[in-house]
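Only a single protein chain was left out; the remaining protein chains are all shown in position.
Order as written gives the chain letters A and B; numbering starts at 1 within each chain.
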Amino acid sequence: MSSSPSMLEATPTRAMRRGGDLAFYLWTAVGLVLFPFIFRLPIFNGYGGLATQILIVGIAAIGFNLLLGYAGQLSYGHAAFFGLGAYGAGLTVLKFFPQAHSFGLAVISGVFIATLAAFIIGSLVVRLYGIYFALLTVAFAQMVYFVVFQWRDLTSGDDGLQSIGTPAVNFGFTKVDLTSTLPAFPLGPFGDLSEIKLWYIMSAVIMYLVLAFVRTLVRSQFGEVLEAIRENEERSIFVGFDPRRYKLAAFVISGALCGLAGALRALYDGSAAIDTLTVEQSGAFVIYTVVGGVGTIFGPLVGTGVIMWLENIVSAKTGAWRLIEGIIFVAVIVFLPNGVIGTFIKKGKGKFDLFATLRGKK
Amino acid sequence: MTAQGLIQALLNGFILGLIYVAIAIGLTIIFGMLRLVNFSHGAFYAIGAYVGLVVTQKFGFGAGLIAGPIAVAIVAFAFDRFLLRFFYDKEPTSQILLTFGLAVIAEETLRLIFGGTTQQYPLPDWLKGSIALAGLQYPAYRIYMAIAIVAIVICVWLFISRTNYGLIVRAGVRDRTMVQLLGGNVRAASTMIFAIGAGLAGLVGVAASPIYSIDPQTGFKFLIPSFVVVVIGGLGSFWGAVAGGLIVGELSAVTTLIYPGAADVIIYVAMAAVLLVRPQGLFGESEVIKG
Partner (left out) sequence: MSEMILQTKGLGKRFGHFAANAEIDFAVRAGELRAVIGPNGAGKTTFFNLLSGITLPSDGTITYKGNDISMAGGPARVRLGIAKAFQTANIYSDQTVGQNVRLAALARVQGSFALQVFRRSGRLGKVDEIAERALERVELGEMMHTRAGDLSHGDKKRLDIAIALATEPEILLLDEPVAGMSIDESRRTEQLIKKLAAEMTVLIIEHDMEMIMGISDSITVLHQGKVLANGTPAEIRASKTVQDAYLGGHSESEIA
């Protein structure tokens, strides 16, 4: 058998790959453009603001999943990076550089602080596994919570940062106010164009870039090694890889994405709440990701969308929302071990499988 | 800070520590036997507390003390039979997720039934009052409870070290397959250990609630510190749980006295320090690091 080098590649031929790339970039763009309008349909009964929030929080879930789904490590402390992103952005606007009043600077500062924290915490936790890893991430997240809570002069403690507002985005030639809306234009059952704020466009563009980045990363040389380490760490060490550095890199990128989400969240809300730093917030990322599909590109976003949307609808009608959420979560773990998205994807190669035992795989 | 204040804090820390000990022992024997990381352990505490409350209001505190743990053991038995046993040999990550989900369900069910407000436990008159101790008046109930917990800890230890079941548990910790080969019924023992560990948490839920009161989030409030306790002591180690519980209890109490704001975070600092220096915990064996 004469095999050309490409025969060895784990992925299909270049031409097929190009086709897959094109489909991804095209359909993702179409999906993000149509989402707020379809979301407005009476059967979904969503609204533009919720669509924006889903995309923003979805970035954090995607970041979280990079660690759980691709590096195989469950963190219960990712709220730390989300919250630090939020406080970093808020403080940049309010205290660090109030005169600059810059959207871009606020986002960059938020991401920077979260990334720095992820590097420090990550360096300490990557050597641990399973429950020890999970608990140590909780511990560090609680320390971050404590510092932010106690540093009242800077953070206003309990009250959180208020009236951050949304600085205009400066493109150089023009300044854009994200809170302004598109022009009025009736769209029948899809609502009205003016229900869409520029915020949605901003978050959709960022989401698009994040999805493209994560997809590229997962398929890159780095992603390939990360997956190898998750599947068999010992063999990976003895072919010559250094698992800790890979896991640390994954941890830092993961934390940076959570920081990005946090920064956008603070600028969108105009406030940064202490709640962004709690264990409950960390648990929310876990729930979103597991429900959507661990180890898939779109899973965390879909999970975030499904849960936030349901929460919006159900909690208006009954106080039992959290109970329903818990039931959904457990039901997904038991019945859809690959999550909502994973269930539709047949290719189960090396997928994180929560319930292989039940199906007799093990 | 007065000397009396310090003594009071140390006593409070000891009481809190004992409660952690009792919860953590359940957690640690469940881990030791089933290799199961049980995030619903806090929920068992809360279920015990609420069932105990209802029964106490109708039939008195003594009945509550009996009903709480029994109810929890039954719930735990059902959990184990219908869900958890499929996860015994799974990676810890999926165990954490499943038991976390179950804990959320339990907490929210309690909230729906009892509402979100804090509930006070009625204590019978004979348990009220205070006792003169080391120069201060200390609530009598706490003393009784401390004695009871010490007695329970000794009973659990005797059970593990002296009975056939305990033998299976200890052997199962080392080598499940071997125990199975030798004819030990690991499965039945597993379920029993799970129910006992959970029942213990339920009992503590009833016993501790007159001191700390309860609300639906109580479960999670005790869960994380209990994990801190077992991690500090060494996951799967009985005496590790005892030492860890007392350390964490005293640490919280003394910190509350000196710098109340840091009382919650200090135990995480302690846990992080232990995990980074000695990941297997103070009393753990190094082989469990990857667990």
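Going forward, a contact is a pair of C-beta atoms (placed from the backbone, for glycine too) under 8 Å apart; a residue touches a chain by one contact, two chains touch by 3 or more.
Please read all numbers here as calculations on a predicted model, not as lab measurements.
Here is the thing to keep in mind: the chain we left out touches A in the whole complex. Screening A:D159, A:E231 or A:D275 for touch with the missing chain picks out A:E231. Check A:G72, A:G85, A:G160 or A:G223 against the missing chain and you find that the one touching it is A:G223. Contact with the undisplayed chain is limited, among A:A249, A:V314 or A:V334, to A:A249. Interface residues of chain A with the unshown chain, by the touch rule above, are 1, 3, 5-11, 213, 216-217, 219-225, 228, 231-232, 234-242, 245-246, 249, 253, 349-350.
The rule is short, and it goes like this: only the chains that are shown with their structure count from here on.
Averaging C-alpha coordinates per chain places the centre of chain A 34 Å away from that of chain B.
Chain B meets chain A in the complex at residues 37, 83, 86-87, 89-94, 96-98, 100-102, 104-105, 107-109, 111-112, 220, 224, 227-228, 231, 235, 261-262, 264-265, 268-269, 271-272, 275-276, 279, 289-291.
The touching residues of chain A, when paired with chain B in their complex, are 68, 72-74, 124, 127-132, 134-136, 138-140, 142-143, 145-146, 149-150, 279, 283, 286, 290, 319-320, 322-323, 325-327, 329-330, 333-334, 354-358, 362.
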